[in-house]
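Every protein chain but one is kept in place in this view of the complex.
Chains: A and B, in written order; residue numbering restarts at 1 for each.
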Amino acid sequence: MSAAAATAAASYSLVRQPAMETGLLEVSMGPHHPSTHGVFRMDVRLDGETVVALKPVFGYLHRNHEKLAEGMSYLASMPFTDRLDYFNSMTNNWAYALAAEQLLPIEVPERAQYLRVIMAELTRLVNHTSLVGFFLNDLGALGTPLLYAFRERERILDLFEQASGARMMCNYFRFGGLRCDVPEGWLARARAVVDAFPRFLDEFEKLLCENEIVLARTQRVGVLSGAQAVNAGITGPMLRASGVNYDLRKVDRYGIYERFAFRVPLGSAGDCYDRFMIRLLEMRESLKILDAALRDIPTGPVMGNAPRVFKPAASETYGRVESPKGELGFYLIADGTTKPYRYRVRPPSFINLTVLEDLCVGHTIADAVVILGSVDIVLGEVDR
Amino acid sequence: MSTPAWHEPVLQQFPAVRWDGAARALIVPPELARAVAEWLTQPDHGAWDFCSNVTGVDYLPREVKEKSKRPDGTEEIVVRTEPGSLQVVYHLYSVAQRSGPLVLKQVVPRQAPAAVSLTPVWRSCELQEREVYDLFGVSFEGHPDLRRILMWDEFTGHPMRKDYAEPQDYEWEPTPHGDVLEKHRRGKVIIA
Partner (left out) sequence: MTQTLLNLLAIAVPLAVGFASLFAFTTWLERKILARIQNRIGPNRISLPFTRFRRLFGLIQPAADGLKMLAKEDIVPRDADKLLHLLAPILSLVPPMMVLCLLPLELPYATAGMRALQAAALDNAVLLFFAITSLNTLAVFMAGWASRNKYSLLGGMRAVAQMVSYEIPLVLSAAVVIMAAGGMNAQAIVEAQRAQWFIFTPWGLAAFLIFFIASLAETNRSPFDLPEAESEIIAGYFTEYSGFKFALFFLGEYLAIFAVSGLAVTLFLGGGAGPWVAAYPALSCVWFLAKIFALIFVMIWLRGTLPRLRVDQLMGFAWKFLLPLSLLNLFVAAAALKLAKPWLSWPVGALVLYGAAVALSRSHRADAAPRTYSYAE
């Protein structure tokens, strides 16, 4: 055991003594649990403290979102998309608007494009700070980094409230643009938040990235290889932490992302530490995008020429964005009426959980919590 | 639209596969699905290594009215019934070559729908095919762990089908009490 503690945990070996054969302990972690990030259950089979098998159980927050959308008009589903990944309402809105704008020829004006990018990148900051805070909370730093991260998140949520009227369930995007323009002085306030952010990131990195306990508990824990990740459909920071260069902002170049110069950080080992650090580095890149967008944003209308009644001809389309958790896609089948025939959400958190068992087997139960934290799930999206 | 013709090599290799131009998708017969999938993952056939989205669509049988010309020149309206189907739609992308989406569809009948699982080829299909099984009722041959995922295990029915009838009482209890018992006595609750 001493050797295994110092080397990769996957090579955990136990010497079995037949006279002392013990049984496996079956624990059901969740759905009421402080660390499963929502109503999520994991049926874990333990040998002492080592995880031997792990089966996730979904569906505690299934709200039948897809069928509801079949009975509503296209735009009426927009507030429901806020509630999918309830931390990142803006990117959910954008994914849906993007997919719907592929069904009809709709032009989005320049100012709306810039504001969309600003909102999406602010959402990325919100998500990654919350994640880093919760991740450290799961590690046992009882709330201190979480509350520091939330202090920054509060500033951004105030911006969202001033722009859209709500902190979290913003419902801000429309087909062809945005619901309304940002109020006066908003851009200056956003600029102030963006300028103050690097100091927080520096503090965070200094406090935690060289902390021995964090390093010892997250390095070489939950290693995911790049090939395994691509085959399992993993997207987002989890994929990039395994070394695969696939960021939809660069690949699909949706919106006006090609005008911004930002880099994509890539991990090397694919363990929890890499996933954690990649998110911190992505925040820095988002700050660059925000800086450029806030500088170059033009004046003008924020709503394009979307028709009053959204009634696309019979066709189908798949639109996807790089949400902070991964590839969020919407598959829409239109049949010529005002309601979609099929409305499907491709949820990144749900698919990222495909590999949860593989990552956790061989580690201890404490690591299982850390690994789940690094996958970054939100149950609203997993269960829809 | 100027999407490249990624589907053409597939049509050449597998003649039984159809191309649906309206939906821009490859209609693959279930018995060929695994072979097509494995063929597509190879690097010189497009390196489609990333299956992004797997979903099901339910088409009920419907009547289609078509105008056709009779031999003597008059028009007539022919009504035919298009059979319903359940379609399993796969959106494929290539991370290596940064291309996509390539859409595959397995079309199966609505009675005893049986498709072939592509989980052995792309592991991302695992949870999503379970969801299609749960919500649409399509069983996938070769799936490692086919059971319900979003609904609870004892649930009957497939909610996303277009002809799904909701039960009167979702919260069926083995020992009904209170107003549920009252409703049961009045015959207003379907206790399965």
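In this text, contacts are C-beta pairs under 8 Å (C-beta built on N, C-alpha and C of every residue); 3 or more make two chains touch, one makes a residue touch a chain.
Keep in mind that what you see is a predicted model, and the values were worked out from it rather than measured.
J.: Missing chain touches which shown chains?
T.: A
J.: If the hidden chain were put back, which of A:148, A:318 or A:350 would touch it?
T.: The single option touching the absent chain is A:148.
J.: Thinking of the whole complex, not just what is shown, which of A:167, A:217 or A:339 touches the missing chain?
T.: Looking across A:167, A:217 or A:339, the contact with the absent chain belongs to A:217.
J.: Which one touches the absent chain: A:123, A:137 or A:317?
T.: A:137
J.: If you put the missing chain back, which residues of chain A would it touch?
T.: Residues in contact with the chain left out: 1-2, 4-6, 25-27, 33-35, 46, 49, 136-144, 147-148, 151, 209-217, 219, 245, 250, 263-269, 273-274, 277-278, 281, 364-367, 369.
In the analysis below, only the chains that are shown with their structure count from here on.
J.: How about chain A: which of its residues touch chain B in the complex?
T.: Touch list, chain A to chain B: 58-59, 62, 64, 66-67, 228, 230-235, 244, 246, 251, 314-316, 318, 320, 327, 329, 331, 333, 341-342, 344, 346, 350-351, 353-355, 383-384.
J.: Which residues, counting only chain B, touch chain A once they are in their complex?
T.: By the definition above, chain B touches chain A via 22-25, 49-53, 55, 57, 89, 91, 95, 98, 101, 103, 122-128, 148-152, 159-160.
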